[in-house]
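Removed from the display is one protein chain of the complex; every other protein chain stays in position.
First chain written, first letter: the chains are A and B, and each begins at residue 1.
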Amino acid sequence: MSEYAVLGKRVTRVDALEKVTGAAQYGGDVHLPGMLHGKFVRSAHPHAKILNIDTSEAEKLPGVRAIVTQDDVESGRRVFATDKVLYLGEPIAAVAATDPDIAEEAADLIKIDYEVLPAVQDVMEAIEPDAPRLHSDDTKDSPARRAITAELRKLERDKSPADHSARIAELNTQLEATEDDVYYNISAETHSAAGDVEQGFAESDLVVEDTYVIPRVHQTYMEPHVSVADVESTGKVTVWASTQGPFAIRSGIAGTLGIPLNQINVVATTMGGGFGGRFGVALTHVPAVLLSQKTGRPVKIQMTREEEFTDGRPAPGCVIKLKTGVKNDGTILAREGLAFWDSGSVSGASIGSTIRLRGVYKFPHLKVDAYGVYTNKSGTAAYRAPGTPQVAFAGESQLDDIARKLDLDPVEFRLKNMRVEGDPVPAGPNEPKVGYKETLQAVADAVDWKNRTKGPNQGWGVAIGDWTNGCGPGGMFVSIHEDGSARIFHGSMDITGTDTALAQIVAEILTLSYEEVAITRGDTDSAPYATGSGGSVVTFTMGNTAKLAAEDTRRRLLELAAERLNTDVESLELKDGKVSTIEADPPKSIGFGELAAYSLSTTGGPIVGKGSFARKPSTPALAAQIAKVEIDPDTGRIKVLKMAASQDVGFAINPMAVEGQIEGGAVQGYAWATMEEMQYNEEGNVNPGFVDYRVPTTADLPTVESVIVEVEAPDGPFGAKGVGEPPITPTLATMANAVADAVGIRITELPMKPEKVVDALHGNGK
Amino acid sequence: MPRIFREVITLRNFEFFEPTTIEDASNLLTQYNGKAKLLAGGTDLIIEMKARTATPEYVISLENIPGLVGIDYDEATGLRIGALTKMRTLEQDPTIRERYTALAEGAGEVGGVQIRHLATVGGNISHGSPAADTAAPLLALGAQVNIASADGERTVPIESFFLGPGQTVLETGEIVTGFECPPRGANEGSQYIKQKIREVMDLAFVGVASSAKTDNGAVSDVKIGLAAVAPTPLRATDAEAIVNGNSLTAELLEQAGTAASAQSSPISDLRCSAEHRREIVGVLTRRTLQAAADRAQG
Partner (left out) sequence: MKKHPVSLTVNTDTYDLLIEPRKTLLATLRDTIGLTGTKEGCSTGDCGACTVIVDGKAVTSCMMLGVSANGKEITTVEGLASRDQLHPIQQAFMDKGGYQCGFCTPGFIVASKAFLDENPNATEAEIRHALGNNICRCTGYTKIIEAVMSAAEVMRNS
C-alpha cells in the first residue's frame, strides 16, 4: 500500500515504552490512601438453598468495616446469591476490611447454612426430564413438536363438522414418538433454516453424521479482574477498573445501584487482556462500589486466579449434532445441526453463532437449531469470536471427513463450494465483496500445499473459520497544538494496538508523521462515548471515527489557511504538516502550528476536529489455517511441526499488530484443541489453576507463519476489517484434521489430550 | 468437600527461624513438632501455605546451614548431592549430565527455569510426592538418602524412603541433608521420560527412569524407577529381572514394559485414567530401557 505515508507501516505501538519498562498502570497497581480490601464469601456447593447468612461473628472482628449482601442491592439485580446458590464459588457476600487478611478471616467467619441440592454439570444430562432444575419455566419443545401441538390445538378448537379424529390420533402418536425432543433447563433457543434439508439429504450421494463435543474454556487473560472504587461524601463514584467496556461498566453500575450516570466515573486502567471476558459488571466492580458506599473509603477487590476459574465468565462448551449431505462430485447440498450450549447458571451463551455452521459454503439446504442449557456452573461470556470456534470445529471436521471419503483434496473441495460476491447466504442476505477463496488459497500457497510431504505419523490439516466484525458508536476529538502536533482524545480501550492504528489514521489524513500524533484515552467523565472493545469493533468503529475527526480537523485547517493566505479552500491542500496552495506559483504554505496559534484569536476558536459515528455495514472476514503435526502413537502426544495462518483483514493498518492478532488467535485455538478444558465433577470445577488448566508456553509450538490477505471492506477505514477474532476460529478443526491425516482417526471430542489420542488409536475413543 | 476461597497471595502468619546448624534446625522441628515446616526452595511449601493445605505456625529455613548445597563426584565413592542443591544446578552440572543423565533430565523436568532456580532436590524428595520428577531417576541410580537430626545421622536407600503420598520415613526432628549414588562407569547409561501434555511446566502423568550397564551386548545392573503410578515412587523390580543379563530385544522390552505396568498401581484422577497411566508405564519403560542401554554403549 505504497500510496500511504503512515498507514500500512510497521510502526511501534504508542504504548510500547510504558509496557516494556513496567510503567504501565494496571488495575492491581492502583493504591489509594486509606484503601480497604474486599473479599468474597463464596458458595461451598454447586447447588444449594441458602437457609441463613450469619454475619455477626465477622462483624465483631477488629478491622472489618463493612459486609454487603444482596439485601444491599436495591434494584434487585443479582449480584450475590440469596435464596439459592447455583454454582460452586458463587458470591454470597463481600467484606471490606483494613487488610486483605482480615477481610479473608472475616469472610471465613460468615456462616452460611445450606440445604444441599443435587447438581447437574453435564449439558446433555441437564436437558433430560430427571435432571436437577436450576430455574423454573425452562422446558422447551423442539420446533417440530411445537408444530404438532399447534396443529392439535387448532384441530381441537375447530367447530366445523369435519372429522379430525384420525389426524388428532396421528398427531398424538407423533407427540409420543418425539418425547425425547422435550428439553429441560433451557435458557435460550434459536432456529434458522433455508431450503429443505430433507430434500437435500435425499438428493445427496453421501450423508455423514456425527456428534462433536467442545469443552468450556477460560479466556485466561493474564491479569485477574480488579476494581478500586472510591465513593466521595457527595455520592460521586469513581471506579478504577480493568474492563473492555468502561461505558458499559458505567451504565451497569448505574443501573444496578441506581446512581445517575453523571455521578459515576469509570477510569479504565491498562488492561491485562480480555478476549471477551472482561465486560462483566457484577464480578468486582459493583461489590467494590457497594463496599465503598457503605464505608466511605476506597475499596479494592482483586480476584485470584482460582476465583477467575470458579467465578469468571468463560466460553461455553457445547455438544453439536451435525449431518451433512454431498454429491459424489463434491457439491455440498445440505446440512442440519442441533447444538446444546452449556450456559452455566445464567442465560447468555453465544448460541447465536450456531448459524455459522453454514460456514462460507453454498448450502442450498440448511437447518440449524440451538439451545442454551442451564448447568451448575458460572455463567459464560464472550471469548474471541464467541461460539464460532466451536461450530467451526464441528463443521470443518465433518467436511474433512467428507473430503477423505470422496478422495477429494480438502483445499479444492472447500474452494469448490465457497461462496463468492453475490451468492445467497443460507438464512442470510447475499454476500458482499468477500475474499474467502483468496484467503484459503493464500495459506495453501504459503505451505506449498500441493507439494506437501509427510513422514510416518505425520499429517496435514486445513480448516477455515469466518467472522464478521461488529460496529458500535464512538466519538473522538482531534486537536492541533501551537507547534503543529496533534492529539487525539477518545474513550475506547486498547489492548491489541488500536490506539496506534488510530494515530496512524489521523497522521495519514493530516499529512503528519506518526510521531507527531499523540493520543489520550480519557475516563468516562472526560472522553466521548466509545463502544466496548470486543467483537473486533475498535479499528472498524474508532478507525472510521478517527477518519471523520481527522477530516473535520482538515476542514478547519483549510478554512483557517484560506483566511491567512487570502485564497479559497479549494485551491489548498495538506502536505507534510502544512497547508499549501495546489497550483499557485510561487507556492505558498502555512504550517499547522501557525494556524493553531492563529486560531486562538479567531472567532471560530481553537482547532478541534470532531468525529462521531454509530453504524456502517461490516464485511465478513475469513481465517484459514494449515497445520502439520506429528503424533507419537504410543504416548498420544501431538507435536506441531508447522502452523500457517492466513486472514483477510481488508487492509492492514499496522501489519505488525495484525500479525500479532493472527499468531495469538491461532495459538489460543491450538490450546483449545489440544489441552484446555475446564473440568467439573459433581462438586464443581476441579482444575481452577494453571497446574491442571494448561495454557501453552513458548516450548509447545513453533513460529506461527501469518499470511495477510487484503480484500478491501467497502465501509472499513481505508478498507480495514476487524482483525482480533477470526484467527481463533479455524484452529480447533485444523488441529483435529491434521491428527486425522496423521493417524487416520477422527477425534470429535476436545481437547485431544494424549489419553484421548491413544484411546482413539486403540479404537475405543470418542 | 466444601472449598474455602482465599486470596492466594497471602500466607497465614508464622514465626520464621534461620538456624545455622542441623542440630538447631532439628531441635526446632522437635520443639514445634507438628506445627513447624522446613523451608528449602519453597516451591511446594509456599503453594501449600497459600492454599491453606499447610498452615505451619513455625517455618524453619535451611538456607543458612552450611554444607547443604553442592555436588561432589569421586570415581571411588561416587556422587554426593547436598539436599539444598537447586534443580537448575543438577540439570546443568556436567558430571550429572554425563554420568547420571536421568537425574539431570528429571531435575530439568521440574516446572520451568524460574522454579528450578528455587526448587531443591531435597525438597522434591522430602515432600513425599509420588510424582516427584527426581524420585524415579534417584531410584534408577541407586541413591541413598542422608538423614540427620540432633541425635545423629542415618542413611536409607531411596526405595525405603517413601511410605505413602506425602509420607516418608523421616522421624520427628529429622532432615534430609543429601543423596549419594554409587560411582558410574562409561558403560552405564540412564534416561528419564515423563508423560505430560505441555512440553514444560507440567506435572508428571507418569515418570519412568531406567539405568543399565552394558557388557558384550547384554544389560546388567538394571534399575527402573516409576513415578506417579503408585502411592509412592517405586522400583519396577519385575521388569528389571526380565531384562537383567540379557540383550535387549523388542520382545524382551515388551515383556519388561508389561511387567512394569503390572507392578504399578495407579489411580484415575482429573489428569488421566489409571488405564492410561498403566499403559504409558509400559511405553516409557521400553523407551527408557532402550535409551539407557544405547547411552551405555555411547
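The rule is simple: contacts are C-beta pairs under 8 Å (C-beta built on N, C-alpha and C of every residue); 3 or more make two chains touch, one makes a residue touch a chain.
If you're wondering where the values come from, they're calculated on a predicted model, not measured in any experiment.
Considering the whole complex, the residue from A:657, A:675, A:740 or A:760 that touches the absent chain is A:657.
Of the options B:70, B:94, B:112 or B:217, the residue whose C-beta touches the omitted chain is B:112. Seen from subunit A, the chain kept out of the figure touches residues 10, 12-13, 15-26, 28-29, 219-224, 270-275, 304-305, 495-497, 656-657, 659-660, 663-668, 689-691, 695-699, 701, 703-704, 706.
With the whole complex as reference, residues 8-16, 18, 39, 42-43, 46-47, 50, 59, 61, 63, 88, 111-115, 117-118, 198-201 of subunit B touch the missing chain.
Here is the rule we go by: only the chains that are shown with their structure count from here on.
Interface residues of subunit B facing subunit A in the complex, by the touch rule stated above, are 1-10, 112, 195-203, 205, 270-273, 276, 279-280, 283-284.
Only residues 39-40, 42, 44-45, 88-89, 100-101, 104, 107-108, 302, 304-307, 310, 634-635, 637, 674-675, 679, 681, 683-684, 686-687, 690-692, 694, 696-697, 699-700, 753-755, 758-759 of subunit A touch subunit B when the two sit together in their complex.
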